[in-house]
Each structure stands twice: as structure tokens, then as C-alpha cells.
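Just passing along the structure, written as C-alpha cells.
Excluded from the complex is one protein chain; the other protein chains are retained at their positions.
Think of it as A and B in the order they're written, each chain with its own count starting at 1.
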Amino acid sequence: MENLIALLIAAPLLGAAVLLCGGRRLDAVGQWIGTVLAAASFVVAVVLFADMLGKSPEDRTFTQHLYSWIAVGNFRADVGFQLDQLSMTFVLLITGVGSLIHVYSIGYMEHDERRRRFFGYLNLFLAAMLLLVLADNYLLLYVGWEGVGLASYLLIGFWQHKPSAATAAKKAFLVNRVGDMGLSIAIMLMFTTFGTFAFGPLLGTEGHPGIAGDATEGKLTAIGLMLLLAACGKSAQVPLQSWLGDAMEGPTPVSALIHAATMVTAGVYLIVRSAAVFNAAPDAQLVVTVVGGVTLLFGAIVGCAKDDIKKALAGSTMSQIGYMVLAAGLGPIGYVFAIMHLVTHGFFKAGLFLGAGSVMHGMNDEVDMRKFGGLRKYMPVTFVTFGLGYLAIIGFPGLSGFFSKDKIIEAAFAKGGTEGWILGGVALLGAAITAYYMTRVMIMTFFGEKRWQPDAEGHEPHPHESPSSMTIPMIVLAFGSVFAGGFFSIGDRFLHWLEPVTGHSEGDSPVSALTVTLATMVLLVVGAGIAYLQYGRSSVPVTAPRGSLLTRAARRDLYQDDFNHVVLVRGGEHLTRSLVYVDHTLVDGVVNGTAASVGGLSGRLRKLQNGYARSYAVSMFGGAAILVAATLLMRAV
Amino acid sequence: MNPVNYLYLAALLFTIGATGVLIRRNAIVVFMCIELMLNACNLAFVVFSRMHGNLDGQIIAFFTMVVAAAEVVVGLAIIVSLFRSRHSASVDDASLMKL
Partner (left out) sequence: MTANLAAYSTSTGEAFQFWVLGTVAVIGALCTVFMRKAVHSALCLAGTMIVLAVFYLANGAYFLGIVQIVVYTGAIMMLFLFVVMLVGVTAADSLKETIKGQRWLALLCGLGFGILLFAGIGHASIQDFDGLAKANAGGNVEGLAALIFTKYVFAFEITGALLITATIGAMVLTHRERTERARTQRELSEQRVREGKHVPPLPAPGVYARHNAVDIAGLLPDGTPSELTVSKTLRDRGQIRDVSADALRDLKALEQRAEERLERTKPEEASK
């Protein structure tokens, strides 16, 4: 049974290879090959999951060693897989949601002539992400990590004929490189510190505590911070968040895949997987929570101001991932809830993105919500599924988001002390803002009067429901959005499932769970109510009003790009310029000076070599005279 | 008179010949100066022969003459063919070794 693990990755990898190398012959069937292989991977995952459920919680770690990749001295890197409960959760999410997105893409990308290639990239994305979560050592994880970066680059820039898409892809890749540096440095640190980077000895297996905690706290903090940097890059956390909004230039299924099943979840996985490191480095953990808290508010505020439906959802993703990172930073109190929120978020965010894609599909690829309005009559299925996703994300009681987010807020308070209060407050505030911006999206898109107009060429959009290949995945995801949270929480199923891997401890919460829930509910109603008053009661202007200072700032992503431009780009330019100056004057000066002096000397010496035999004869004669003189001197002495 | 004076004369002739080689540009004259140097050496050998009381020095001088004869034949042939191709007997014109 354990030998099936490789098959999980092999199926989509094969799909990518066949589709990308197959050429035009596969154009007609490309989407089916890609979808079937993704689904095959999901089937394998389900089989493995069933097998895993049949075993006792202690025996649920499957390993498969394929071959020794690099073995030099005591440096040893293997290609091997480790499938435990944490990986299993991710595998199911990735293959499950991924397969649904494949199915959705069949309809969404129907008219794109480069469809085969698109499905090839999607399969590559899945394969890389699976490699990331299945690797049994950090180096192999890094391979998957880079694969995800590559696939995201290819997919975000899929419509490369649009300069904005090409730029967005480059931006995502570059920002991710910064994070990748963090991961590679962390791996190097691990190797120099522990002599290994395999999960087994490093993080410990069942009953054998790993050696990760043995190093000094300073080193562990350094490793932890580097891992956090890596996670920030992939999961779009402050300060490496700027690529996520621009990544919306990719096709909508790509956005759904990046935000729900792959890519952004990689950072959370990395932190939870490295729990043993973070548990021993409280300073690093604190930084993780701070990053999570800041991103949570940052994403939420940005999401409030965007009129582009996908960018509003992107801000929401940033914010929700912030919740997860915050939870992961809380240590054993929060690991399980971080993953739980990740899974539920995978359902409803995928559903929301697919819904947004469905809306765009019916509206001639219009993304400005100010030109939507009243779409519930035209797209009933999309409206219902999107609505269920909306209720889930704002944490409507009984739906998925309610259970997972509530737990995170409780865990934040349970951190204890001033930190607990601050983090809990931030999480609560985030819940209110989430309710506000999601209600805004909902109202502007589906309620009110219709605001669309003919475009420049006179084509009036004809909103219509999407084909069934698109609506079925949305319906399935809507089911997940509604029931997943409750299913996980009844009897703390998810907690018991994941606890053997991540560990769990109940914090000492200063406020009761009921208080937190009630406070969340109140804030939820307040947030949604404000949004209703703003957008539901009064009509929405088609052109955006100037807005307050904060709104304008949020529209510009809170000046993150400007900040990057001024601090990093300009700073980098100045640094480069000064380095070039130093290079030209000092380094080149020394080099050229040496060359010039040698050249000058040679020029002088060259005159001795005038080619005249008589000149050479003089030298010979002089030399002979000197020899005679030397001989005489020696005899005289 | 001490016969050593012959050696001084040989040294003087040799030096004059060497300087001539360096000063003159006409290949033929240069060659003559070389012959002068060889003759100076021969004189020294003959005087050495007298000094040591055996004939070995004279033998060496004899061989030097033979070699000089061979050298002159080849050297003059070279000068003639050089003159044919370059229309000049100047040693400075054969300065192709210069950059």
C-alpha cells in the first residue's frame, strides 16, 4: 500500500509530461487527459486515506524510499516520501479541490486555443505541490517548493500576450525567490547544525523525539525566521505579499488553485511541519504570530477597497492565510486549527473563486463589481454556491468558517498574557472586517439594480449561467463549505486525527469559548450591517467615488508596491549605482592601472626589440663582456 | 720584447673586429669583420702554441681556418641570395623580426 505514494505524484507528473511534450496532436483531448490523471491521483489518495483510517493512530505514518539522490561524504539526500496525517490532509485537499478545478477548467477554458498547455501546467502544479507535501526531507521539499514557484509563474503568466500578465508572473516569481532564499538558507543552517535535513531524525517520529530541539535557541530562532521568510514568500504574508494581488492576471481557475489548494497553503504547511523547530524557538513563534496578525488586517483592509472582484477575493485570501499563520505561530495550541481552517478555507475560497470565474464568464470577462449588480436572477446556481461560500467565510454559525475561525480566535486568546489579548483582538477585528468586505462583494455582485453597460465595441453582456462542467464543481465545493467545518468539529474529529503529528495543548484562555463566539457573532453582524447600509440601501455608483484616505490607500494595496519601489527598487538602484561606481573607479582603477603600467613598461621594453640584428649583436657583445668580467672577478677573488 | 705582446695585438684586433660588426651595415663588411675576429683568434692560438711548446694550438688554428673557409662560402652565398631577393646588402633591411 505504501508503494502507492509515488503514484500520487506520478499521475499528474505524467499528465504534465504528456501534455507539454505531446504537441498539437493532443489538443483535442488534452483537457480530458489532464483531468483524468488529476482525478486518478485523487482516487489513489482516497485509497491511501481509507488504508490509513484502518490503522491505529500510531501507525499512520507511511514512508516510501525511492532512491538515494545525492550521497557525498556525510551529506545524504534521499528521494523518499513520508505520508502521515498532516500530509494526507494536504494530499486530499490538493487532489480533491485540484480535480474539481480541473473539471471546472474544462468549461472555463473551452475557447482558449492553448488549452492543452494550460492543463499541462495545472498538472505540473499539482505534481509539484504533492511533492512538496510528501517529501520526507527538506531538500526534496525544496524541489517541490521550486516546482510550485515555476508552475505558478507559468500559470499566472499564461495569457502572456497581456503585458500585465507577463509582469505579474515575473513579479510573483521574483518575490517568491526572496522566500526561496530563506528556505535554502534554512536548509543549509539545518545541515550545518544537525548534519541532516531529513524529517525522520530531525523532527522525530512516533515515540522518538527529534533532534531539532537540541540546538541552541539562537540557531533555532535563525532557522525558524528563515523558514518564516520562505513561508511569507509562498503564502503572501507581509512583507512578501505584493505578488498575490497581481497574480489575479492569470485565468480564474489558476487563482482558485493558487488560493485554495496549492501555493499559498505551502507556507502554512512548512510552518506546521517544522513545528519541532518553532516549538523550541519562542522568539521565532512570536514573529510568526505578528506576521500573521499584520497580514490578517492588511489583507482585510485591502479587500474592503477593491472593486475588482478577484482582487477583493485575493485580499480576503491574504487575510485568511494570515489567520492560519497566526494560528501556526501560537504553537501546539493552534497547529491543528491552522490546518483545519486551511482545509475549510480551501473549500469555500475555491468555491468563491470559481463563482467569481463563473460571473466573469457570463459577463464578458468583466471584473469590476461596480458594473455587476442584480446577477442573482441571471445566474441562480452561481448565486447560491457563491452565497454559501460567502456565509462560510464570514463565519455564519453552523458553516465551515464558523468552526475553524472561531477556534483560531479562541486559540489566540489562549496564548495568554498581553500577547493573547492583542492577538485575540486582532483576530476578532479581522472577523468583523471579513464580514464587511465579503458582504460588500456579495451585494455589489448579486443584489441591487443591474449596472452593466455595453463595452466600447457595443457588445452588451448577456449574463447567463455557466455550463454544468463549471457549476458541478461549484456545487461540490459548496457542500464542502457548508458541512466540512461541522464534520471536523463534531467530537473533535480533526483534532484527534492530526494530533499525533502536530501535538496539541489546550491553552489557558482568559475568556470562555462562549464569550468569544458571542463577540464574533456581534462583530459579524456589525460588519455585515455596515456593508449593507453602505451598499445595499443606497445605489452603487458605477465609477468609484474618491473615497477616504484609507480607502484610497487600500485601493493602492496600502502602498505596498510604492513602498517596494521606493525602498527596494530605488534603494537597490542606488546601491547598484554606488557599487558600479566603486567598481569603475576602485576595482577597475587598480586593474586598469596595473594593465596600463605593464603596457607602458612593455611599450618601453618593446623598443629594445627593434628587429635590427646589430642591436641584438650589441646585447650579445655586452653580455659576453659581462661574462668575461665575471670570470675575471671570480679568478681574482 | 715579451711575446705576450702578440696576445695584446690579438685582443686589439678582435675588439676592432667586434666593434666593426656592430657598426657596419653592409653585410659584406660585417662578414669581413668576423673574419678579422677569427684571424685574431688564430694569432692567439699560434702564440699559445709557442708558449706551451707543442703544436696543438696550431692544429686548432688550422681547423679554424678550415671552418672559416666553409663559413665564408656559405655566408657569401647567403648574402648573394639575400641581395637577389631584396636588392640590398644592408643587415638593417632584414629587420622583419620587429613587431
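The working rule: a contact is a pair of C-beta atoms (placed from the backbone, for glycine too) under 8 Å apart; a residue touches a chain by one contact, two chains touch by 3 or more.
If you're wondering where the values come from, they're calculated on a predicted model, not measured in any experiment.
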Against the hidden chain, chain B presents residues 1-9, 11-20, 22-29, 31-33, 35-36, 39, 42-43, 46-47, 49-56, 58-59, 61-63, 65-74, 76-81, 83, 87-93
For the chain that got dropped from the picture, name the residues of chain A it touches.
610, 612, 614-615, 618, 621-622, 624-625, 628-629, 632, 635-636
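Keep this in mind: only the chains that are shown with their structure count from here on.
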Distance from the mean Cα position of chain B to that of chain A, given in whole angstrom:
91
So in the complex, the part of chain A that touches chain B is made up of which residues?
606, 609-614, 617-618, 621
Using the touch definition up top, name the residues of chain B that touch chain A in the complex.
18, 21-22, 25, 91-92, 94-99
